[in-house]
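The complex appears here minus one protein chain, its other protein chains still in place.
Up next is chain A:
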Amino acid sequence: MNLSITTQIAKTHLLSKKRQTLVAMLGVTFGIAMFITMISFMQGVNQFLEDSALDASPHVRMYNEVNTQRPALIDQLNRSDSAFNVIYHQKPKEQLSRLKNGFLIARRIEQEPGVLGVSPQLSTQAFYNNGPIQISGTIAGVDIDRENRLYNLKSRLKSGTIEALRSNPNGLIMGNVLARKLNVREGDKVSVTTPTGGTMILRVVGTFGFGIGTVDNTKSYANLSTVQEILQKDASYVTDIHIKMFDPLLALPLGKKLRAMYGYYTEDWATANSAILAGEKIRNVMTFVVSMTLLVVAGFGIYNIMNMNVINKIKDIAILKATGFEGKDIVLIFLLQAVFIGVLGGLLGLLIGFILSYLLSITPFNAGDFLSIKTFPVIFDPKYYGMGLLFGLITTVLAGYFPSRKASKVDPVSILRG
C-alpha cells in the first residue's frame, strides 16, 4: 500500500486550502464540543437526581394499603340478577394500616440474601406547631439505628446527633427546611398533632437534610415508641417496612417475592421513582438527538466541502490516475483528508467540550430548598470523550467516503482530453 505517498498528497491538499479545512474542522469541533458538554451535564443531572432520590428512598417498601372501596355487605349476601340493592351513604370501614407481626416479618426479611438492612417503622401525617406557625408534614417513628443503617442518617445530619434521639424518648430529628420554616433549632420544642387527635410536645434534638425538597420540607424522625404513644397504639404497631439491598436491581424480584409471601403491598424504588427514571430517559434521548443533529450537520458540511474539493481537484485526480495511481489510492487520498479533519476537529471539540463542562461545573446554581447543590452537576467520564471522538470519526469517514468514491471513479480521459 502506498500509505506514505497518499498521506503526503492528502496533506498537501489540506494545507493548500487551509480555510476550507478549518471550516470543515470547526463543524466537527462544534458538534463534538456540544455533545461532550450536553452529555456530561445531562448525565450529571441524571446521576444527581438518581442519587439523591434513591438515597432517600427505600429499595423496597412494604405497607398495608387501606382499601376504602369495600363492597356492601348486602351485595355480598343477597346477590341476584333479577334484583338490585340500593345503599345510601355507605361509610368506609375503619381499617388499620398496620402490618400484623411487623417485627417478625422484618426479622425474617433480614435473613433474605442480599438485604443490607430492614427498618420497620410507623409513619403518619402530622401537624407541627410552634406558636402560631402550623405546618403539615409527616412523622416517622423508627428504630434510629436501623434507619441510620439504611439511609446513613449520620452523614445527613445538619445539627445534633443520632445518640441524642436514642437517649431522649421525646426527641425529634427534623428536616432542616421544615425546621427553618417552623423557626426551631436544636433544643427547641414543637408540638406534634396527628390526624387522629393525639398531641405531644417533642424536643428537636437534630436536623437533617437529604437535599430533596419533598423530604427535607416535611419529614421528621422520632422514636418508634413515641409515635406509637401519640397514636395511642400498642408497641407492635408498625405501618411500613423499609428495605435496602446491596444491589438495588435485586430489589425488584425481592419485592415481588415478599408480596407473595406476606400478602402486603410492596413498592420498589423503580416504581416509586418512575418520574425520575422517565425524566432520565427523556434527557438521554434529548442529549443524543441534539448531539446527533449537530454531528449530522457537521457531516453534511464535510460532505459538501469534500465534494467541492473533489470537483476542484478533478484534473489532479485524472493526472494521478494517468500516471498510475489506482482507484483505492485516490479513495485513500480523499478519505485521509476527511479523517484528518475528523480527528483534529474531534480532538479540538473534546478540549472545548471539556472546558465548557468544567466552566459549567463551577457555575454557581441556586436550586433553592428543592435541591442541595451549589453548582451545576457535571460528570467527567472518559467514556463520553471516547464516544465523542468515535462519533466524530464515524461522521467524517461516512461524509468523506462518498466524495472519495466519486473521485476514484473519475474517468481520466474525459478530463485530460481538454
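As a convention for this text, a residue touches a chain if its C-beta (ideal position, glycine included) is under 8 Å from a C-beta of that chain, and two chains touch if they have at least 3 such contacts; residues count from 1.
Methods note: contacts and distances are computed from a predicted model.
Remark: of the listed names "Succinate dehydrogenase flavoprotein subunit", "ETF:quinone oxidoreductase", "Fumarate reductase" or "ABC transporter ATP-binding protein", the one matching the undisplayed chain in UniProt is "ABC transporter ATP-binding protein". Among A:Y237, A:Y303 or A:F325, only A:F325 touches the chain left out of the display. Chain A residues in contact with the hidden partner, per the touch definition given at the top, are 2, 4-5, 8-9, 12-13, 16, 315-316, 318-329, 412-413, 416-418.
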